[in-house]
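In this view, the complex is presented without one of its protein chains, the others remaining in place.
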Amino acid sequence: MRGRLRYLVAAALIAAFPLLGVNVFYLQLAQQVAFVSIAVLGLNLLIGLSGQLSLGHMGFYAIGGYGSAILATTYGWPLWASTLAGLLVAAIIGGLVGIVALRARSHYLAMATLAFGYIVEILAQRWIDLTGGTMGLFGVPQLNFGDFEHGGIYFFWLVAGALLLLQIVNDYVMQSAWGRNLRAMKESESFAAIVGLNVSLWRFGVFVASAVLAGLAGVFFVHQNGYISSDAFNLAQSLTFLIAVVIGGLGHPYGAIVGALILTVLVQFTAVLYDYSLVLYGGILLLVMLVYPGGAAGLLSGIYSRLRPTPKAVRVAANERAELDDAFRGRPGEGGAGESLLEIDNVTKRYAGVTAVNRVTTTVRRGTVHSLIGPNGAGKSSLINIISGLYAADGGRICFRGQDITGLPAHARARLGIARTFQNLQLIYNLSVLENVMLGAQSERTGFVAGLGRWCFSSSFEADLRRRALALLGFFGLAPYADMTPGDLSYGHRKLCELARAVMQQPTLMLLDEPIAGLNNEEAAEIADAVRRLRAAGITLLIVEHNMSFVMDVSDRITVLDYGEKIADGAPDEVRNDRRVIDAYLGVEAVE
Amino acid sequence: MIRVERLSCAIGPVRILHDIDLEAAAGSLVAVVGANGAGKTSLLRAISRLLPISGGDILFEGRSIRAVKPYRLARQGVVHVPQGRQIIPSLTVEDNLRLGADRIPSLNPENILRNLEREYARFPILRERRETPGGSLSGGEQQMLAVSRALMMEPKVLMLDEPSLGLAPRVVRAILAALRRLTSGGVSVILVEQAAFAALEIADRGYVLKNGRIVLSGPAADLLKDQALIQGYLG
Partner (left out) sequence: MSLPDFVQILVTGLAMGSIYMLMANGLFMTHLTTGALNFGQGDFLMIAAFVTVSLLTAGAPTFVALPAALLVLVVLGVLLERVAIRPLERQGARDSGILAWILTTAGFGLILENVATLAWGKSSHYAPPLFTSRKENVISVFGVGFFVEELVIAGIALAVIAALYWFLYRTRSGKAIAAVAFNRDAAALLGIDVRGAIVASYVIMALLAGTAGMLVAPITSVQAHMGLIYTLKGFVVLNIGGFTNPLGILVAGLVFGVAEAFCNYFDSAFGDLYPFIFIIAFLAIRPTGLFGEAKADVR
């Protein structure tokens, strides 16, 4: 339970705070900080982790709040029912907007959510029969458990307690595969797809969750004071949430609480400087974004980590050899060596007037190293992209283990046992080298609640996963860099890191796109060695390269492409002496 | 006309070029060859000032150009045709052709018109497609357009990054021949190519790059004598 002490301390503080004889005004302020934190927490997950921009989140805040307030006040529902109903409505509307979020990206999503927020604002203002408009709804029951005198204290415990629980869940998400996956998706959807993540589903889930959290905050808001007016729910309020999340620290685990705190203090402070409040707001926004985009929590973290001693040197576990064999094992599948694993049948791809791949046909056999070579622009990478599912072919079929996968999305193909690396490297620079490798292990994710339990109470959370990843890094000579980010690594090491991630997927088929481009001779030899070990472990490899000697060295079979067409296909010796291959490689005939 | 002295470039902690020495005299054609990732493109980008220099210097007509902005260098006559064509898809072929030339102060409208006719004569397909948007041309046609666009600017130094990519051999021959003819007009040409031997055949001097360093250099004819050696460096 190390590191979990802070939550007990927090719980104690929450329990003690109202009993210290605090002035009602400050108690209310504390309540406000708490439920604003909840809304901002959701926004932090949405924007910071999953990279979806919502500029109208106030809308869910309003929906949750009004939902509960109207049911409780106008229709007399008991509070436990009305609050749940409010959350349900927020979830449903969140789902509807979330569907738009799936289709629309960046600007379009920003606009759609902005429009949504505006719609809610107008409805709140003008649907007076329902909401009371700007005049408001009076007599909204308060969440004071029937005790008026001490109700404020109970309310505070309720809200702060909810915040604490949500913060715990938030921390779990950020420290586990859930958070890693979200951060990976945010940085590169292609990467996420090829490790097996259904990006759309994840994005949708996070969107709905953040809508529910905003709705919960809204519920607390309306039941705080017994009165709500539509003045509280306008576009500027959405901006306020955004300001809080950025000033606090986008993506930082405590960014929400810090941001809500600073915001509340700021509002109180600028109430005094009323005439200059907007200049202050605007100035702070500009300043934070330009000078310290990591926000206050980021700043504090930076200071904190400078004061702490440097992390312990990374040690590879004693039974490294066992771990390594474990890591190198391909996924078991039926069929013996030599039979056909991947069939590429008349695949064609055209774009921008160019036929990049022209009716290419070949077969990759299980347990072999099959290379795809050809001069620059020959269509090799396009073919790999088609096989892994990132491009759609314009013609032809792809069969894997006898199954037609031509129509399958990339993440489904990854789940079937296909792993790949990229020519341009797709590493996640926001995560550490170790975490990048751990991203490969998608098939073994535990359930959310089970994982939460282990994270809270066990000291061996993800220990197994880490050990395996570390062993792999050790094999590739990257163990000392495990806690650095890929940006700190040399180009050669980055390639090895990506290779380690692909091996971590325990694939049946590995697609390597120019694995030794930019590497020196020793590094290239290491890769060749790794390729042979992978084949010995039962993994089949399809390698794209145009370095002839490397290819001749490791391949069992070679297919040669030129201008998108297959010009040779056979054992290395055959291909080496093929006239067409020599011509294509060494350039055009001599200039007159 | 271009001299590179002990040039080093780094992006963050990663060193891309180490101590490069290179010279492209007026009227000569220099071939730079090497495997993928060897640093050929980075070298051109450093010379055209798109890449910051961390050590050494680059001299154009005897003057250091370390502090010159890329667009000014282009206007002074050092023209870099980058890899990947970079044709503005929304502008017509003719607009693309004029784009660079319009910005050269020493070219007046008559010069530009004359250059236009010359390029249309060189690549008749461009005249056929002069009013079509650049984005609808095939890869090969775009490559021709990119080369012509640079020639329109009447460069003193012309640098090309893999101009043969995606082109039929006949077209490649035409381009290489044009480059050869340019040098007789006093222009320096730096040619980066994957088709190493074809480039060396028309070059005066050759440089072989590997992992950001020059591993072999000298008169092109000498380098061509030992093809196996070169092949080793290419992969």
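Here the chain labels run A and B in written order, and each chain numbers its own residues starting at 1.
What we mean here is this: a contact is a pair of C-beta atoms (placed from the backbone, for glycine too) under 8 Å apart; a residue touches a chain by one contact, two chains touch by 3 or more.
Because the structure is a prediction, the values reported are computed rather than measured.
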Handout entry: Option touching the unshown chain, where A:201, A:278 or A:303 are the choices
Key = A:278
Handout entry: Chain not shown: contacting residue from A:354, A:390, A:405 or A:469
Key = A:390
Fill in the blank from the handout: Contacting the left-out chain: of B:1, B:43 or B:104, that is B:104
Fill in the blank from the handout: chain A residues touching the chain left out here are 47-48, 51, 53, 55, 97, 99-100, 103-108, 110-112, 114-116, 118-119, 122-123, 126-127, 190, 235-236, 239, 242-243, 246, 250-251, 275-279, 281-286, 288-290, 293-294, 351, 385, 390-392, 430
Practice task
Mind listing the chain B residues that contact the chain we can't see here?
Solution key: 48, 50, 69-71, 74-75, 79-82, 86, 88-91, 95, 99-100, 102-104, 149, 153
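Just so it is clear, only the chains that are shown with their structure count from here on.
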Handout entry: Mean-CA-position distance for chain B and chain A (Å)
Key = 41
Practice task
In the complex, go through chain B and note every residue touching chain A.
Solution key: 12-14, 35-38, 135-139, 162, 164-166, 169, 172-173, 176-177, 180, 193-199, 201-202, 211, 232, 235
Exercise for the section: Would you mind writing out the residues of chain A in touch with chain B in their complex? Expected result: 352-354, 375-377, 487-488, 490-491, 514, 517-520, 546-550, 563, 586-592
